[in-house]
Every structure is written in structure tokens, then in C-alpha cells.
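Then we have chain A:
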Amino acid sequence: MTEKLLQEVRKFPPCRAACPAHVNVQAYVALIQRGKFKEAVEVIRRDMPFPAICGRVCFSPCEDACARVNLDQAVAIRALKRLVADIEREQGRVVAEPVPKKYGEKIAIIGAGPAGLTAAYELAKLGYPVTVFERMDEPGGMMRYCIPDFRLEKFVVANEIAYIKDIGVEIKTGVEFGKDITIKSLKEDGYKAIFLSIGTQLGMKLNVPGEDLEGVINAVDFLRAIALEKKITVGERVAVIGGGNTAIDAARMAKKLGAKEVMILYRRSREEMPALPHEVELAEKDGIKFYFLVAPKQIIGENGRVKAVECLRMRLGEPDESGRRRPIPIAFSEHQYEVDMVIPALGQIVETSILPPELISKEKRGPPLQVDPLTLETNVPGVFAGGDVATGPASIIEAVGAGKRAAVSIHRYLRGEDLRKGVEEEKIEETTWVKDWRLLEKKERRYDAPIEKPHLSFEEAKEYLEKLKRQARFEAFRCLGCGPCAECLASMDLCEGDKAVVDEGKCVGCNVCAVVCPVGAIKKNEKGVAQVNEDLCKGCGLCAARCPERAITMKKLSDEQIITMVLTALER
Partner candidate 1 sequence: MRESQKDFEPKIVGFLCNWCAYAGADLAGVSRIQYPPNIRVIRVMCSGRIDPAFILEALKNGADGVLVAGCHLPSDCHYLSGNFKALRRVTLLKRVLKDFGIEPERVRLEWVSASEGDKFAAVVRDMVEQIKKLGPNPLKVMEEKK
Partner candidate 2 sequence: MAEGKVGAVLVVGGGVAGIQAALDLADSGFKVYMVDQSPSIGGVMAQLDKTFPTNDCSMCILAPKLVAAGRHPNISLITNSEVLGLSGEAGNFEVKIRKRSRYINEEKCNGCGLCAQKCPVEAIDTYNKGLTDRSAVYVEFPQAVPLRFKIDREKCIGCRTCQEVCKANAVEYDQKDSEIVLNVGAIILAPGFEPFDARLKSEYGYGRYANVVTSIEFERILSASGPYGGIVLRPSDGEIPRKIAFIQCVGSRDAQLGNNYCSAACCMYSIKEAIIAKEHVPTKLDCTIFYMDIRAYGKEFDAYYKRAQEEYGIRFVRSRVASITEDPATGNLLVHYVGEDETPRIEEFDMVVLSTGMQSPKDVEKLAKTLGIKLNKYRFCETKTFTPLETSKPGVYVCGAFSSPKDIPESVAQASGAAAKAMAIIAPERGKLIAVKEYPAERDVSQEEPRIGVFICHCGINIGGIVRVPEVVEYAKKLPNVVYAEDNLYTCSDDTQKRIKEKIKEYNLNRVVVASCTPRTHEPLFRETVREAGLNPYLFEMANIRDQCSWVHMHEPDEATEKAKDLVRSVVAKARLLKPLKNPTVKVTPVGLVIGGGVSGMTAALELANQGFEVHLVEREKELGGHLRKIYYLLEGEDPQKHLERLVKAVMENRLIHVYLGAEVVEVSGFVGNFKSKIRLSSGEEKEVEHGVVIVATGAVEYKPKEYLYGEDPRVMTQHELEEKIAKGEFKAKKVVMIQCVGARNEERPNCARICCGQAIKNALKIKEQNPDADVYVLYKDVRSYGFKEEYYREAAAKGVIFINYSDERKPKVTNDGGKLKVAFYEPVLKQEVQLEPDYVILSAATIPNPDNKRIAEMLKVPLTKDGFFLEAHMKLRPVDFQTDGVFLCGMAHSPKFIDESISQACAAAARAATILSKKVLEMEGIVASVDEDLCSGCRICEFLCPYGAIEMKERDGKIVAHVIEALCKGCGVCGTACPTKAITLGHFTTEEILAQVRAVLQEMEVAAK
């Protein structure tokens, strides 16, 4: 599927174009409209292996790009994905049969995070024998260890990874890269291509005095420890420093583990917070206090334990290269917060020590590894790298995207094809088609399943699921179907991209077709004759029905065809 994706110039609807993994949103939403939940999941799986995970934690760039934003509210794409994935799981896990091996070359994937697992999944589907090496005991990387349970249940992660195992990916845990295995050792073991997707390991240091006092623990280590059920004592008053999702997760986890008062200190303002808005709301609902434009100057300890943290007030200056405005400390604005625990959550960095020297990039600034952003090649032939390790901390969906691109590069590398063909920055043409927004009727979002699932009895759950299904179909109906044919496996053969055809001889250019067409796919060209834009035409046939000169016919469902069906129906 990925191969096909890269070749032709891709005309995606805005949602699919915005998604780093180009998931065929329109297809599965169309299937949901028809109540075909099982087929919907299959369509998602064609593009990425983690429907349930992304359904829960993705920052959903697709919803921001949804054309419906011009009208009322974006279609609840992520919620729908989550629902179909949950339904599939509720109705018993589908055991996928393993994909027959087509090629002999063995491939090693280092790091079972979203990037690594996706690459493995894709390469397995292509028929390669793939082995994934994972340092931790369980595969999943950040998904397993970093995202708290109340956002992403462990069994969900396990379930999705199981599917990948089913199709034939071998996952070896407890194998540490750089220690148990190295590039050289793998090559010797006969692995023809290696994909480094070890993500980021180290939390960024605060670089303020008192950082190594007791009671200061990095957010990732804090969450990983909880995920590994290690005993963690949480202080009475906890201060979390940072504004990303990890900070929110750590703060809420601390609250859940009994902390009386949890506060988040963030050096910029609310708008610049990278965390998802509704996550921030949930945190506020949990009682977590936010202090903006504040940055730690030093951590004050009392006999080795944290007693307070002294901060400076900030004001915002010019935007830095990431586009966010640079915070500038205001002199003499020191003030203290009495806390007994400090959790820095400034983002992760790669631990360069475990990287083989030849891969480390020469420049000082930017990510440690020297990776071609498009083909994910490193300077060592046969070795590819992607995910957080190459780009720095990013979202799961971006890692999945990286995994897919890596799979393609590796496949081409092994097959000896040119890696760059058709890969220059992806030529994606966004098609947003609705002609007159005022024509459309405002339809409120009908589906907003709660993030956390309420605890219900079995019957309640069943009935609740039915209700959710019906709401989901309503919500799916709000999708405007921007892209050309969505290959949504619709069973009706009718819908195979029927197009309108204009007989130029008959057309007098009265332009009724342009008035009638809901998608603005047919207009008069400069020659004064109607011309169909095949990409936008949905094949609804309104123009053919109204054309005063009957100059327009439909390729498949033409008038003659309808009449023949009528005649056979009436046994004439």
C-alpha cells in the first residue's frame, strides 16, 4: 500500500494530507456511515498498525485540517477511529494470519517504539523476515512506558502489538543496543538492513543549582517507574516544570498518586503550551494549578531534600526558530514555591553515548544523528534511522509516519532501486471542494465519546456501545467527502467513481450544470462549453438530470442504462 502511495501524485482530502501517516480517513468514515465498522478498521490497518492507540492519544492534525471547520466543527475523526478499534476489540480480537515470506533478506529493527514497530509491520507485510530488538522487557516504547494508563491502557498497547506479532514480526525484548548487539554484530548475523528507532532516553536537564537534590525526578523516569510498578513515594506538594503532554501526564499521575497540591510551572503563556488543549482542561479539572511565565532559577534544598523552588518571572520576546516567542527573565522577580518534589518535564534527548560513533552527525546544533529526512538513510549504507531518535521528541503519529517511510527506503535499498524516486517532498494536492458553505446545513458534532470509559455492567456496556455506534454513524455523516473516490471498499459497485461526460456539440453554455452541481466540479470553460473536473466530480448525476440540452451523461449510470434497468424490471 505504501508503495502505491508514493508513486502517483496524490490527491488527498485535507484530512489525509495533514496526517503524517496519510491514513485514508475519508474511506473509513464513509464505511462507518454505512455501519461497516469491521471494514473500517481494516482500512485503517492498511495505513498504520495502531488504530486504538492513535484513537486515544493522537494530537489529530487531521481534525485541524478538516474542511468542515469552515462550517461548524471538524468531524470527530480520532474519536471515530478509537470507537471502531474498541468495537473490534470488544467483539473478540481478530487473529491475523502471518504474511508469507517473499524475500530472504533479514531485517533488524532496533527499538520497539511506534516508529520501529510500524517499520517492522510494513516490512513484514511486504514479505520480509523482521526481528525487532527492544531494550525494555515489553515492546511499545513511549506508548507502553511513558503515557499514563488513564490515557492509554496497557492492554490496548499489548493488543495492538500482538496483531503485529501475528503477521510474523519477531520481537526480542531485553536486548540492549550498543551492549548486546551492535551494527557490526547484526551484520555478521546476516541482517541485510538495520533500522535504528530507539527514540529518546534522557530527560533534559534544568541546569539549575540544586537539580540533583533528592525529590527531583525527571518526568519520563517518573512515569516509567510507575509503568514498571516500582514503588514511588509522591510528595505532598509537587511542582512540575514544562508545558508538554509529558508534563501534564506527570502532574495528573502525581495527583492520582496522592499528592495534595500539584502545580505546573511553564515559562511561556498558555497559548504556547504544546500540550493538547483538552488534556490541559482535564488537568485543571483534576485540580492542578498552572503558573505561566515562570522559570526555575534554583532548587532550594534542606538537608539533601527539596524544600522549595525559586523562580523568575518571564516576559515574551521575539519568536525563536521554532516560531514560539523566546521567554526573557525579568530582573529581581525572584519568588519561591514551597514544594517537596520537583519533576522537570522539558523533553527528551538522545543518549549519544549508545550510538555508534560513525552515525553521529558533525553539526553541533540539531538532532544528534545524521539522517536524510526523506529517505531516512544514515551515512552508513544499509543503516536507517527514524522516529524521536532522528527528529527529537515528536508525536506517535509522526513516528508511525517515519516508520512507513523507513520501510519503503529499506525495501528499495534491498531491491536496489533508487531511493529518491517519487519521494521529493510529497506532492500532495489538497482538494477541498464544497462550493457554497452557506448551502450546507450546520450539524453539531453528534459524537463525543468521553476519553475515559465509564465503568458499566456488561448489559449497560452493550447498550452503551449500540448508542455509541448510532452516534458514530450520525457523526460520520457529517463528513463532506472532500477527496476523490475514497476506495472505501463500498460494496455497491455503483460508487466506483462515476463521472459526468459533456457532449461539447450539444452544450450551449447555459451554465445550469454549474449552478446545480453541489461540488462545483463542472463549469463553463473559456470556450463557453461545460467542462468536468474529474477529480472533484462525485458522480452524483445532478447535472445530467438537469442539463436543459441533455448534453451531459454519466459514464456508468447513464440514462440509457437506467432505462434498460427499468425495462428489465418491468419485464418489457
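Basis for inclusion: all candidates are chains of the complex that A comes from, given by their letters.
Note that a residue touches a chain if its C-beta (ideal position, glycine included) is under 8 Å from a C-beta of that chain, and two chains touch if they have at least 3 such contacts; residues count from 1.
Remember, predicted model here, so these are calculated numbers, not experimental data.
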Touching chain, any copy counted, for chain A within the complex - options 1 or 2: 2
Footprint of candidate 2 on chain A - complex, ascending: 508-511, 524, 528, 548
